[in-house]
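The complex appears here without one of its protein chains, the remainder shown in place.
Chain IDs A, B, C, D and E follow the sequence of writing; residue 1 opens each chain.
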Amino acid sequence: MKSFLSPTINPPCFTWVRPEQGEVAKVHEWIQPISSETDVEKSKDADFVVVGVPLSRSSISASGASEFPDYFRRAWKGFTTYNLDFDIDLSKMTALDAGDVPMHVTDIQKCHTNIIQASAALHTHFQTSKVCAIGGDHSITAMMVKGLHRAKPSEKIGILQFDTHFDLRDLSDHGPSNGTPMRNLIESGVVEGSNMYNIGLHGFFNTKDLKNYADEKGVNYITLRQARKKGIEETVRHCLDELASKVDTIYLTVDMDCLDIAYAPGVPASTPGGMRTEELLEGVLAAGSHPKVKAMDIVCLDPLKDTLVQPTVKLGTHVLLTFLTGVMLR
Amino acid sequence: MKSFLSPTINPPCFTWVRPEQGEVAKVHEWIQPISSETDVEKSKDADFVVVGVPLSRSSISASGASEFPDYFRRAWKGFTTYNLDFDIDLSKMTALDAGDVPMHVTDIQKCHTNIIQASAALHTHFQTSKVCAIGGDHSITAMMVKGLHRAKPSEKIGILQFDTHFDLRDLSDHGPSNGTPMRNLIESGVVEGSNMYNIGLHGFFNTKDLKNYADEKGVNYITLRQARKKGIEETVRHCLDELASKVDTIYLTVDMDCLDIAYAPGVPASTPGGMRTEELLEGVLAAGSHPKVKAMDIVCLDPLKDTLVQPTVKLGTHVLLTFLTGVMLR
Amino acid sequence: MKSFLSPTINPPCFTWVRPEQGEVAKVHEWIQPISSETDVEKSKDADFVVVGVPLSRSSISASGASEFPDYFRRAWKGFTTYNLDFDIDLSKMTALDAGDVPMHVTDIQKCHTNIIQASAALHTHFQTSKVCAIGGDHSITAMMVKGLHRAKPSEKIGILQFDTHFDLRDLSDHGPSNGTPMRNLIESGVVEGSNMYNIGLHGFFNTKDLKNYADEKGVNYITLRQARKKGIEETVRHCLDELASKVDTIYLTVDMDCLDIAYAPGVPASTPGGMRTEELLEGVLAAGSHPKVKAMDIVCLDPLKDTLVQPTVKLGTHVLLTFLTGVMLR
Amino acid sequence: MKSFLSPTINPPCFTWVRPEQGEVAKVHEWIQPISSETDVEKSKDADFVVVGVPLSRSSISASGASEFPDYFRRAWKGFTTYNLDFDIDLSKMTALDAGDVPMHVTDIQKCHTNIIQASAALHTHFQTSKVCAIGGDHSITAMMVKGLHRAKPSEKIGILQFDTHFDLRDLSDHGPSNGTPMRNLIESGVVEGSNMYNIGLHGFFNTKDLKNYADEKGVNYITLRQARKKGIEETVRHCLDELASKVDTIYLTVDMDCLDIAYAPGVPASTPGGMRTEELLEGVLAAGSHPKVKAMDIVCLDPLKDTLVQPTVKLGTHVLLTFLTGVMLR
Amino acid sequence: MKSFLSPTINPPCFTWVRPEQGEVAKVHEWIQPISSETDVEKSKDADFVVVGVPLSRSSISASGASEFPDYFRRAWKGFTTYNLDFDIDLSKMTALDAGDVPMHVTDIQKCHTNIIQASAALHTHFQTSKVCAIGGDHSITAMMVKGLHRAKPSEKIGILQFDTHFDLRDLSDHGPSNGTPMRNLIESGVVEGSNMYNIGLHGFFNTKDLKNYADEKGVNYITLRQARKKGIEETVRHCLDELASKVDTIYLTVDMDCLDIAYAPGVPASTPGGMRTEELLEGVLAAGSHPKVKAMDIVCLDPLKDTLVQPTVKLGTHVLLTFLTGVMLR
Partner (left out) sequence: MKSFLSPTINPPCFTWVRPEQGEVAKVHEWIQPISSETDVEKSKDADFVVVGVPLSRSSISASGASEFPDYFRRAWKGFTTYNLDFDIDLSKMTALDAGDVPMHVTDIQKCHTNIIQASAALHTHFQTSKVCAIGGDHSITAMMVKGLHRAKPSEKIGILQFDTHFDLRDLSDHGPSNGTPMRNLIESGVVEGSNMYNIGLHGFFNTKDLKNYADEKGVNYITLRQARKKGIEETVRHCLDELASKVDTIYLTVDMDCLDIAYAPGVPASTPGGMRTEELLEGVLAAGSHPKVKAMDIVCLDPLKDTLVQPTVKLGTHVLLTFLTGVMLR
């Protein structure tokens, strides 16, 4: 089947059969797959486009995060479009599913190139839509942001990152792995270190030399300990305000390993002492509500390691819906 | 074997062998099975009667919650009767186990009728005892309350509900499933909507039309977000005070899906962002201590999905003991 | 959405997106969903129709077998249409997916009526197709066969059953549960006991009175021990030959609990000492190759209990493909 | 509560509630608990007595085999008393449950002494009954046999052992652990090496020096490879015939680690290449049918490691019922 | 291989191969095994010595806590030596791994004697080092403290305990099991009850008589409820200050069952309503920073029961590193 944004994105591998009558009530009835160029033309003004980025062979540790886009879509049936907390119905927004970025089995560089192209295509076709990439491992963030940069080269980009790690590893060690996206963006000149804000670092999960590199490049980081003292929401707002004064577009990246491992059995790199569910959701809501946040991703969630009732898959899905709630609160 | 409250309740399937001497120290040594009418006669003044309601074929999703009564009883061995937090020994109360309500395999209506009859029988024989139903899915709540109403028709009943859902689905869709108990009670005239208080709603787990129905019927609901701001305990006390001014008897129903899914792997319908263990226990304690709360249930805990060390089964059991601690604090 | 065989069958909840070019290679690319009456008209001569029957609330023990149709369809991606053992390509047959029979949450009788209607509709529209029902629990077999009987009342029906149990329980005990389908068919006069052949009984999983009933009604049974001595394939052929001399149509029912529990973690009722995988596949192949076998089902597989890599879901799917290989060997 | 065979055995911790009317159909309705000396007096002629031996702190590797007696009793509900393969109803035999041998938490020698005393008491009170010990780890075998010897000192004892290991480790290394029972019995003079027959050894699970010891003491062993060539049943019969010519009483010990690990996830010491379920059951049946086999045990099954649907617990239970079928075939 | 502190401690069963060049970055590159007396001599001034105490056959319930020392060491690879929260690099301290205390399979008293000797040897050779024992079950605490007392008889010892239980059971019941260490120390005169501070008790996990014993002996306890009201950190500091005024040396014992069971699937005795991860880490940090805390242990963590991504093993390891962070903050 010819790809709709040829050759950068595969259409979804299945399409939900929708009820003929009755209003939209569940997420899978709301988000519309796009599989032809006609679809694309008709939906340029969509509020929101989701795209799967099923790449995790670039992960340092063996990972099945490439399976998350599939699990994510299947989880939609368990969520309504109505957020009771805020009396908001997401289905008032137009939402699209662009399918998955095609991947190569043994050529990771090719995968990364595909992601850049797909991101550029999406940001070009859907100028005003929020684009959300569903990873995949964290290496995809560098590529999604590069694609955004390619599509809108005049916009200065900043990043808000929820993460237990700096992700500032040296690319000369092992290439653009999931430990490197932030450094990749700094070194390629796409994002300045001083326009990166990392919330959630804590404990024994980064080496000292990464901190030194961060300091050298002016990367901003607020440890989880500090953020808790100030309040997660307030911390996020503060970071976004600073960022907004410096950049045109803010990209939110949610590395699910920022969570406490008790909340995220499906994130092998999550750690003791990380964020609680409600803390992450609070932070993501605040981010979603900021007018300059125009793209996001969710990465490093390995559904093959989740427990039986899939708490992590559900949480990852909730993160997206919470972000969108924020968008509607703008 | 002839049933002691013939034909409404099956006797417990086993009776614990008690130590000949020495004081009661564990819960399984304390709660006494009743298996004959003589037992019933002798124990009319029991402080507390537990009854298993092993029905979950009325659940919308496939559920093994019907197995919880068995797991619940086996979990007793892991708990003492002594609550150190309050220096209270539950064994000073008389406690009975009435066994399980008999169920039919393919006739769910018959199951529901049996529950109503069992509830009525228990509330008739044990006029002053607290009756606690161990589900089973949430459809049983409507039946337990109808039985209470049948036994004590002159008493006006109110409900305090811990839940992630309204449980106000339309019965004409799929009959009295686990999504309907509150609507069932409203439509049957047993409880007024305005005498229902739901604590714990949040996120994307209810459709907008259910909220509209709730508003129309005057159902009271405090979202988890709101309750956290005010404090769970204070919220519960406030609801109970309001209820107490309007009704004679308050029925507490604890749908375990009000919990965050990280705390409740054995509740498939639990969700990201739900209550933490200590929040639920705090709420249940407050409810137990209110003099008008005379019956309760615990529902939707599927022990077949719990993880190895059974955190959810233990938590469900702890909920009951915490409720009883509240009773002794009155 | 209006149902294509209104009102008896729901269309599949999603449709696979097919590659535009290139030959069919995987099962999910081969079996075509039908979702409109036009589809039905065009495909009356299909070789094969699969229909999901997601009912397991009629199961004596708590069961998630209702989820198998979904897991079954998702497993298709792991199988090619080409059977190397016999150099046979199944994709030379026309294959349809009729979707799922609609179920009611609390009215099991209604579910059973729906199954009868759906089966009758399928056997009426697809006169020459093999119809395969994907359960669900074993109660569905009685309904599928009744539907077949309704569609083709003049045809005498016989049954070949792979099972660890007689499934001859008394319907007056608990209604038409998964323990009763064979008795249901005998008592309703749809199939004579002497036209039933059960292969696989063994051990301590049937009460004596069921054997007595079987003997009384002339039900034929060959224990697994006996079948192994003679050879599974030869046993099946012998049974089919006997049946063929007495009936017009043979219905094959595969209760997955005939397997040894080591091979079938997703079948809670499977037992130590049951069939090995290759024995069941050998038997099913022999059955598929018999010209009078015109319908089949696979039941009692609970995918929620399967282990991580889903051995049982894969085996259940393999059973169908093996049956179809037999069909092509005719 | 005073123990009925004071002080050697604890009564069962619960007694099943039996149906008032109707014939016995399930195993838990058949095996009667004994909890008083009166019970003992009345049932001296019982065909069969089961006793739990919940000791596994004497296991070299960390083990939860001490929990098997409890899981074993709970598994009874899943088995009828009727063995269809042989048209035999076990409930024609009188069967007793003597409860568990009391154990000490930190004094393993005391545990072993208790087992010896309990075994002696059982063999004294139930002169003609088959006594079956449910372990626990393999160290209990030496103690059960010593108790038998104490009760009937004039009877010469032989042992038939299904095992992947010799269990002939040197007691001076780490005391009477689960690796030593056979050596223990040889060194204590209770059983001669030449009256021991081990079936099932294979692979890389014994050191050379254990084989040397076995040879030196004349222990008979038939590897699984050899047994398979000859046939398991024939091998067992041959061993029993040899034994019967030399001893008065044969004790059967089934170390569940003789199984292939694919069949026995609940036996951590089971191995690739071990017995299949049907091989073990065939061997146990043959053993049960020999008139000189008067006692048996089942050991090293750790139910805490079993998978969800408990294949190993069910298999362990089936081993006992198969043994008893053999007894009725005598 | 001759033991370096013959005969009390086994050397580690493997030694990590270290990178030839480059700075230490991961914990397994930092902590040095000692396997000869020369090693010992050279490292008398080590800041920190870890010793494995793989004993859990003294546990009341079946436990695999004996495996934790191995899992603990393997977990080191997942942690850096750099604590970002405090900008502290642990690798500035000299750290040793003394291997495991040798255990006997069937003689628990011998195991306990070995622990006392090993503890005494460690505290004698490493006069100024912090000694951390990795259990094993809680019975080891009494032995580690006795060994400390033997090495430094003139120092008065106090204990800070994080625990859900008193661990004051009567030793005459079942010997020095994991329910008895505190009573053991009181009765042996090694530590006075009034110099024990227990933080974390709550719920239904202690019998009333244990509380009475605690009161009688002047044991100090702060329930989790009380500690949360005051703040965990403040509570710990308060206890340590009181202790410091009374004793020379403070021993910290962390029973991992103080955690909420949602955070600690690998601690079967953990309970609903226990500590959250961050609460425990906060408490341990405060303890580590107190100058009189000179030894510690971590007990009752059973890695065989942990879930797939090993949240509990990682948390147990984090507890040690957090303690050491406290040490560097002194």
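What we mean here is this: contacts are C-beta pairs under 8 Å (C-beta built on N, C-alpha and C of every residue); 3 or more make two chains touch, one makes a residue touch a chain.
Just so it is clear, the structure is predicted and the values come from calculations on it, not from any experiment.
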Shown chains that the omitted chain touches within the full complex: A, C, D, E
Residue of C:N10, C:S43, C:S59 or C:T81 in touch with the missing chain, whole complex considered: C:T81
Absent-chain contact - pick from A:K77, A:K92 or A:H174: A:H174
Contact with the hidden chain (one of A:E37, A:E67 or A:E187): A:E67
Sites on chain E contacted by the missing partner chain, in the whole complex: 1-2, 11-21, 35, 304, 308
In chain C, positions touching the absent partner: 25, 27, 79-85, 87, 89, 262-263, 277-278, 281, 307-309, 311, 314-315, 318, 321
Absent-chain interface as seen on chain D, which is shown: 201-209, 211, 223, 225, 260-262, 265, 267-268, 270-273, 305, 307
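Please note the rule applied: only the chains that are shown with their structure count from here on.
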Mutual neighbours - chains that touch chain B and chain D alike: C, E
Centroid spacing, where centroids are CA-atom means, of chain A and chain D in whole angstrom: 58
Sequence positions of chain A contacting 2 or more other chains: 262, 307-308
Listing of all chain pairs that touch each other, if any do: A-B, A-C, A-E, B-C, B-D, B-E, C-D, D-E
